[in-house]
Each structure stands twice: as structure tokens, then as C-alpha cells.
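Showing subunit A:
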Amino acid sequence: MTTKNGSQQRLLILGAILVAVIAAFAGWSVMSKPAAQAQGAKRTKVVFWNEMTGPAQQQLNTFVKDFNQSQSKYEVVSEFEGNYNEAVQKIINTHGTDASPAVFQSMDISTSQIHHTGYTTPVQKFIDEDHYNVNQIAAGARAFYANKGTQLSMPFNTSQPVLYYNATLLKKYKITPPPVNPSYSDITRVATQLTDRSHKKVQGMTVEIYGWLFEQFMANAGVSLANQEDGHAGTPTAVNFTNAATVKTMKWIQDNLKKGDFVNYGAGANAQNNETASFLSGRLGMFMQSSASIGQLTTGNQDQLGITYYPHPDGQKSNGVAIGGASLWISNDKPSNVQRGAWEFIKYLMTAKSQAQWQVATGYLALNKDSQKEAVLQNLYKKLPATKVPGEQLRAATPNATNSGIFLQGLIQERNLTQTAMEQIYNGSDIQKSLATAQKSMNAYIQGNNRANGY
Partner candidate 1 sequence: MIQTKTRKPLRYLVLILLAIIILGPFILGFWTSLLPTADIAKGALWSTHISFANYAEAVKQTAILRYLLNSFVISTLTMAAQLLFCSLGAYAFVFLKFKGRDLLFYLILATMMLPFEAEVIPNFATVRQLNLLNHYAVMVIPFLTSAFGIFMLRQAFRQIPPELKEAADVEGLNHWQFYWRVTLPYARISLFTLAAYSFLESWNQYLWPMLTTFSDKFRPVQDGLRQLQSQETFNNWGMIQASAVIVVVPTLIVLFVGQHYFKNGLNEGATK
Partner candidate 2 sequence: MSIELKALGKEYTAGNWVLEDVSAHIESGEFFAIVGPSGCGKSTLLRMIAGLIPISAGELQIDDQVATNLPPKDRKLTMVFQSYALFPFLSVTDNVAFGLKARKFPADEIKKRVDKAIDLVNLNEFKDRKPRDLSGGQRQRVALARAIASDVKICLMDEPLSNLDAQLRIKMRTELRNLQRELGLTVIYVTHDQVEAMTMADHIMVLHNHEIQQIGTPLDIYNQPANTFVASFFGTPRMNLLPARVEADRELLLANTLKLSVPEPLPVADYVVGIRPNALRLLPQGAGEPNAQVKTVEYLGSEIILEAELADGTPLELVAAAKDQYNVGDWLNVAIAGQAYVFDHDGQAQFMVEGGTRHATGNHASVQA
């Protein structure tokens, strides 16, 4: 009796809540929509997928808004798709469906994979059609996303691996700063002096367990990681981790770790957070990281920040490092007017003004050569001269097969494997053996992958 009445009453209340909430939401979404829809009705919609977070995302959203206001033909809709790794498979998996993007950002090491899907229209097509002056874009960045003379995608957010040092600390302990293009022994010297003179209160240097850094050591030494000239001449069939330069580099790190002049912060986001925190609090003298960290390292840092090029092995000239970051691609599953809109958007992002603003806002390098003249960038350099260094490093290197990235599918695996090897080496394992194990696994992977794809 009572329970029945009670239960029916509760049912009613529940139903009412459900209906009310849905009605409220429906009302809200209808109210908030018409403006946007009316505006977009006549325009060609260009869906843009990106993986930018934090300030970079804010800046990117501003670009999108400005682009949409700057013309009336296209409407770019920006969607954040998570991290780089997630985005690659999302892009591949949605291709040919209504859900796919017209233009998307994809990370450096996915270049070969995306290209091989055949799902994209190389930007070269639009460069040719428009007679777009591609020379205004940094060559080192372009080379990374080109294959056999064809520009596959447009480099966008681009960083350089650099070495950061705490200039104030060095001054305090009366240590000569490393030269702008240091060799391994230059770094060893500074690390040893820092550790000794601070009585171990400051740790000299750390090299994060990070496959990207492993690749850059090889690039700067001028050795290929994969055969077929790092894939630029054809599909690689094997990798070479056990070459003399790599062994030498690993030995350099291992020896210094043993001596206690270097320190191991591990791998992953954890390591990055920790080394940054230690560096900012003056407990770590030097570390290597993407130039995109500059913003984080300068805001609120009382100490003066020093930046050098990526270190190179002794007894040879530095070959230059490859860039990191991501590029913009145009999908070929959209009608030509949409693809055209995508290209127009890319062009907008690559203007000198946009690129200068991009570097100031994010720390990624301005790729348009004319950006250097822009007032915003000049102001930045004036305020923080060290921020010039990454750009100079990029321009200093002549692109060649070994410093233009690795055109290989499965670089995610490569990084996992090399990181495992680095971890073992840092913990004192035999260098040759650790590298050989990683190499064997990677070669097996490449063979399987080539077989599966019929190369």
C-alpha cells in the first residue's frame, strides 16, 4: 500500500527530473547555437584536428578564429584529438568516413606511416599550383617532411633539441659556460666542475631516457639509424644501433653516471617534470630538452637561462640535429574545395606574422624566415637573448639524410626499444649487448611490418 504509492511517487520524481534536465539542456543548446550555424551556412567547412594543449592550443584557437574572420569562403572547425600517439590511428581509422578531418596535425615520427597510407594529398600539389614560395620556410624543417623532392606535409610546430644550463649557477661557482656548439667533453667539464665545486649540492647534468634524444645523438654524429639513408632513399629493412658513434655516446653517459657527475631522472613525463623542477630550483645544472620548454624555463625563473646547441662527439664537426614537433597534412578524402580551404588555412598559419606570434606564444620556432623581422619576435630576443639559439641551430645545419628525421614506420616501437636499452645502460649493463638486443627486436619488427604492408 504505502510502498506502492511511495514507489510510484519516486518513479514520477525520477522521470520528472530526467525530463526537466533534458529539456533544460535542449533549450540551452538550441539557444546557444543559431548564431554559429547561420554564419557557417554558406561557408565550406574545414575540420582541423590538432593535438596542441595549454598555451599552444589557445594560440591555435586564436589563429582559427582570426582565419575565419579574415575571409568568408571557409570555416575552419578546430578539434583537439588528444596526444600525438592517439591522433595517428584516429586519422587513419576515420579516413573515408564523415568523421575524418580535412586538415590535421600529425607528429614528426608518424610521417612515413601517414605518407604510406596514401590517405593524403601532398602539400607539394598546392605549392605547385600556387607557386608558393617554399624557400621562406626553414629548409631543415621542410626536409623532415619531404620525400624524394615532394613536400608531403607542412612543418608546423617545430622545436629543436637543445642543452639548457643555469648560467647564474655557473657564474656562482666560477665555471666557464660551455661553448655555443659544445662537444661531449665540454659538457663533461662543466658537469664535473659543477658537481665538485658545489660539493654535490648541484648535480651536473642529466640525459633523460628518451628515444628522441637517442636519435638526435646519432643525427648530430652524422650516422644513420635506419638503412636506405634513414629511409630517405627507400623503405628501410634494418636499423643500426650498434655503430661506433652511438656506443661512444652511451659510454660517455654511462661513465659520467658512474662518476656521479651525471644523474638519471628516468623516463617519461615523470622524468621531465622532475628534471625541470630540479633545474628551476637550482639543484640541477644542465639538461637536454626540446626548445619548446623555453617558456616554462623562463617564466618565474630568477636565475639566468643559458642555451647551447645539442652536444656532438669529440673530434668531429656537429652534423646538426633533426627537428621535433609535428606537421600539417591535407586528407584526400574530401572534395577539392575543402582541400583548397585546408591549404589556405595552412598558408595563413605559415605567414611571417603568424609564425612570429607562434614562437612568442609557445616557444616553438618561427619557421618563416621573415618572422625574424617581426616586432613581437624582436622584442622576445631583446628580453631573452638565449631564445635565439634554437633558431640559429636550425639554420646552421645543412639538411642531409642523417639530420632530416628517419623515414621509417614504427618509430614508436623504436623509441620504446631504445629507451629500454638506455635504461639498462644507465643502470650499468653492457652497452653493446643492450643495444644489440634492441636492434634485433627492431629489425624483427621492421621485417614483420614490411611483410604486412607488402614492401
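Here is the rule we go by: a residue touches a chain if its C-beta (ideal position, glycine included) is under 8 Å from a C-beta of that chain, and two chains touch if they have at least 3 such contacts; residues count from 1.
These made the cut because all candidates are chains of the complex that A comes from, given by their letters.
Please read all numbers here as calculations on a predicted model, not as lab measurements.
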Response to the item:
Among 1 or 2, the complex member that touches subunit A is candidate 1
Worksheet item: Can you name the residues of subunit A that touch candidate 1 in the complex?
Response: 6-7, 10-11, 13-14, 17-18, 21-22, 25-26, 28-29, 47, 49, 53-55, 57, 77, 79-83, 90, 93-94, 97-99, 101
